[in-house]
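Structure in structure tokens, see below.
For this view, one protein chain was removed and the others were kept in their places.
Going in written order, the chains are labelled A and B, and every chain counts its residues from 1.
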Amino acid sequence: MNEAVRDARAGGTVSDPPGAVAEDGLEVAESLRPTDAAALADQVGDAAAAGRALLVHGAGTRFETGNPALRADVRLDTRGLSGIDELDADEGVVRAWAGTPLAELREKAVASGHELPFDPPGEGTLGGTLASAAAGLRFANVRDAVLGLDVVLGSGEATRSGGRVVKNVTGYDLAKLHVGAFGSLGVITAAWIRLRPAPEAVRVFEGPAPDARASLAAARLATARAAAIHDGRLIVELAGDAPSVEADRERLPVREETAAERVDALRDVQGGRAVLRVRVTGVASGLPAAAACLEGAGGVTLSLPAQGLLYAAFDDSDPKALGAALEAAGRAAGLAGGELRIERAPLAVRRAHDVFGDPGPLRGIHRALKQRFDPAGILNPGRFAGRL
Amino acid sequence: MSQLHAALRAIVGPEACLTRAEELYVYEADGLTVHSARPSAVVLPADTDQVARVVRACRAHGVPFVPRGAGTGLSGGAVAADDGVIIECSRMDRVLQISGDDRLAVVQPGVVNADLSKAVAHTGLFYAPDPSSQLACTLGGNVAENSGGPHTLKYGTTTNHVLALEMVLPDGEVVRLGSRSGHAPGFDLVGAVVGGEGTLGIVTEITVRLVPVPESVETLLGIFPDVVSACRAVGAITKSGLVPAALEIVDRRTIEAVEASVYAAGLPTDAGAVLIVELDGPEAGVARQVERVREFALSHGARVEVARDEAERQRFWRARKGAFGAMGRLAPDLYVHDAVVPRAKLPEILERVCEIGDRYRLRLCNVFHAGDGNLHPNICFDRRDADELARVVAAGEEILRTCVEAGGVISGEHGIGTEKREYMPLLFGEADLDAMARLRESFDPERVCNPGKVFPSTRFCVESNPKARGYDRVPL
Partner (left out) sequence: MSETPAVTPELAALHPGTLDCVHCGMCLSSCPTYRETGRESSSPRGRIYLMRGVAEGAIPLGDVTAEELHLCLGCRACETACPSGVAYGELLERGRAAVADAGLRNGLVGRLERFALRHVVPHRGRLRALVDLTAIAQRLGLTRFIPPARLLPRVPARSTRARLPREFAAQGERRGRVALFEGCIMAELFADVNRATARVLARNGFAVVVPPAQGCCGALQAHAGDPKTAKRLEAHNAAVFEGGDFAAIVSNSAGCGAHQRPHDARVRDVCELLDEAGLRVPTGRLPLRVCYDDPCHLLHGQGVGDAPRRLLRAIDGVELVDHADPGSCCGAAGTYNVVQPEMSRAVLARKLDALAAADPDVIVTGNPGCLMQLRAGARERGLRAEVLHPVELLDRAYGA
């Protein structure tokens, strides 16, 4: 973890020492840390005019994910835009600046009787979570929680889409483009997020994992909000009103009650520091075979059967072993009926493979969007799919 | 134009290419009759290949085209601008694949919404987004408008249920967006296209997510002394953490209209407002939810009934569903507005909407999705009366402004289409609209796909030639 991140965690000072961004092998001399959206927009506009590439980050927890930046002249640190602008407890929506740490948001949400619908490994900032569409164990779909987005486009214009209300079809849903786009079309500066009501009861149970069918059925129980298979164990978190949770508890194939921290701990597997970490996505019926394939190649797997997500970690840094692991991962994606994303890998691997998988026939549209939203190509160049 | 007609006939066959005047006349409007324009032709393609060839032919002749489903839309989105060609997708009406295990289905765009849930019922699953027009509207239309319905508070809208799309781009290329897993690499193009109002391309196949039919469903009817207390009850319900499947309110004017019509549901005409609450989920939890909702309603001054069987449930819903019919019988035309305000502002806004209706001397009543602040003022009028029509439009504009001022937006379900495009600047500045235009141009640089929708008409007056903006100067 680089200096910048460590400082943020410790509540460090504004100016971070410039230095190498280890994961991408680039030396970035300059750093900008605007404290309001207008300043950020100006800085992006200036960079666009001067053709200077920006490496946008919050807490820097996602540098390892995505493709390595092709070039970076200035780091743009969004943590100067931090804090909650408005929290409407009645409506269950909150507007916050992109640089706000998730932990802070979560605290405020809980205080108002809600839950923050994000729980990615490595936490980080709101902006980073949205830009990387970082899935957690309980909340795998980041997009669904975004009601409105303030974004500074690559050409420097400050724009807004969506709104603060949960039902909205006014114009295009641009938020969907920016969420998960790794900042390649614009810098997220603020967002309206839909909170969830805090569940009355939360109980976690685990036990030896039954067969795939039974595990999937357990994961699909009405109150099962997180269900994971790891190391031969099935861990299920039930959340909802007490009677429903109780009813589902009786339907579970696992009986040992444990604490929520058990689920949190699994995020270390989801986002750990293995040499190679991959994510296979697919349909429910394909996941078990995919998991077997990855395990066969020496991977430690974490499967979320109801979400169609499968993570695998490989710790052998030998190039041949890495090659075999990647090959197995490719096969696993096929077995899952879905896709492979390399979440963490040595720089050489990320340089050799597009970690997202090639957009294929959609490259044309991807380029068209990139060209229009970031005409000077200064936002995180190379980081996104297709090395955009 | 006749050359294009000949080309179209060659593609879909003469029987599927409509060019006679009266055949085109019936396509001049969708569910919103005040916006009409006659297309130059209507084609009914049988498959994706025909759609792609039709698109290419139209493009080659410089003629715009617009997709259409069942034409039940309420924002004039399926109306052909500039002598365009309507691509009617009703013949592509097959459910191609159903997977109970993977909880998904693959359908053609002409499949009727309600028919999809019927087709998958045997798996114990259903397709959740259920707009009020679900007996007639098609999935293709739902995708274009990101349709909602009364159950969006709990289940979300169309965009939360679409995994993948096959689409014909405006240049005729056929592409697949998204994936069955819901995690396709790259930009969320599915998310961008859903709600794109048919301006980014023609959707020819849709993969949707199915959800389990809830174990238990209960429906309550609350009769309140006034709309404010009904809204407060709703606020209390939602604040308590409950997420009902539906929360519908109809106001006094609606009750009067319904009870005076053939759709009378036996409601007291002095009731201030009627609230319909639907709760679903695991049986164990629902029973308790019913009690909690009942208490909230009672404590806000309501008389509460809980439906004992399906027949009673239907009777409760008649109060809401009869509104449309009852208002429809009062005058030749019906305008259903669509705006959203923060939930807490509902009572205040409703009062102002009624006041606006009175001031413009219009017969107006309110039906709304109280759970998500989406209101539907219904205005009945006669479009042949030019003055009345003008007042209807003016009242609509004032209603929208009022809602925006209250922190709301101008469309919750019906989309912008032709109807509300001039009001986009109420919510969005130049830069915001420009960002949307960039998305549009990425898909449709020549603006042949359903032009004249979503964006204000003044938007493209100044020639915003993409080349002039220098988009091609940076090689990628």
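Convention: a residue touches a chain if its C-beta (ideal position, glycine included) is under 8 Å from a C-beta of that chain, and two chains touch if they have at least 3 such contacts.
Note that the coordinates shown come from a computational prediction; the quantities given were computed from them, not determined experimentally.
Colleague: In the intact complex, which of the presented chains make contact with the chain not displayed?
Modeller: Per the contact definition above, the missing chain touches B.
Colleague: Just to verify: which one of B:Arg56, B:Arg91, B:Arg294 or B:Arg401 makes contact with the chain not shown?
Modeller: B:Arg91
Colleague: Write down which of B:Arg103, B:Arg232, B:His300 or B:Lys321 is the residue touching the left-out chain.
Modeller: Of all options in B:Arg103, B:Arg232, B:His300 or B:Lys321, contact with the hidden chain holds for B:Lys321.
Colleague: Taking the full complex into account, find the residue in B:Ala6, B:Val26, B:Leu96 or B:Ala260 that is in contact with the omitted chain.
Modeller: Selected residue, touching the omitted chain: B:Val26.
Colleague: Of B:Ala37, B:Ala81, B:Val95 or B:Ala136, which residue touches the hidden chain?
Modeller: Answer from the full complex: B:Ala136 touches the omitted chain.
Colleague: Could I get the residues of chain B that touch the absent chain, sorted low to high?
Modeller: Listed in rising order, the touching residues are 18, 20-23, 25-27, 29-31, 33, 42, 44, 70-72, 88, 90-91, 93, 110, 112, 114-115, 133, 135-137, 262, 321-322, 324-325, 328-329, 332-334.
The definition used in the following text is that only the chains that are shown with their structure count from here on.
Colleague: Which integer distance in Å separates the CA centroid of chain A from that of chain B?
Modeller: 31
Colleague: Considering the complex alone, what residue numbers of chain B touch chain A?
Modeller: Touching chain A: residues 99, 101-104, 145-146, 148, 152-153, 156-157, 159-160, 169, 175-177, 179-192, 194-196, 212, 214-215, 235, 238-243, 281-285, 287-289, 340-344, 369, 372-374, 407-416, 424, 427-429, 431-436, 438-443, 445, 454, 466, 469-474, 476 of chain B.
Colleague: For chain A, which residues count as touching chain B in their complex?
Modeller: These residues of chain A touch chain B: 88-92, 113, 141, 143-144, 151, 153, 157-161, 163-174, 176-177, 179-181, 185, 197-200, 220, 222-223, 240-241, 243-244, 246-248, 281-285, 308-309, 336-339, 341, 356-359, 361-362, 365-373, 375-377, 384-386, 388.
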